[in-house]
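Below is one structure; the comments refer to it alone.
A single protein chain has been removed from this complex, and every other one stays in its place.
Showing chain A:
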């Protein structure tokens, strides 16, 4: 019974009422380098973010083993940063989680396999991001454990374009 209820509400969350907003944008050309904040970033369909390390065709920039189609752009919840401070006393700045787009009001964990609009661009969520040890090394903060299951979302870019801070994020039915 409980299962049906929670599965149902998750379903509703993705089908019905949520509208989110883009709060921060970041990118970096190579592994380990600090992320730089931007007011807007250019998403290239099927490839990645202009100038970012996960742009396909820019093999040098891949930290992971293989260039990954589903990692063209990564999202992170602002709510997680708030929770991290509240629950673990860790202040993590938006550039430190190393995902590209920090959003507010978007149920990222429920979007795997779904399509949604990020400003004027259309994304398809491929899988949840996993935290990596490497991020603790870079930030010097013990965030691996607290970020398990809330480490953001990896997406493919179906329709590219400019994404700006303040853009609306919404479901693509």
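What we mean here is this: a contact is a pair of C-beta atoms (placed from the backbone, for glycine too) under 8 Å apart; a residue touches a chain by one contact, two chains touch by 3 or more; residues count from 1.
Heads up, the rule we're going with is that contacts and distances are computed from a predicted model.
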Among "IclR family transcriptional regulator", "Heterodisulfide reductase subunit B", "Oxidoreductase" or "Sugar ABC transporter permease", UniProt-listed name of the chain not shown: "Oxidoreductase"
Residue touching the undisplayed chain, where the options are A:31, A:45, A:88 or A:112: A:31
Per the touch definition above, residue among A:88, A:138 or A:158 touching the missing chain: A:138
Residues of chain A in contact with the chain not shown: 28-34, 36, 59-60, 62-67, 130-134, 137-138, 144, 148
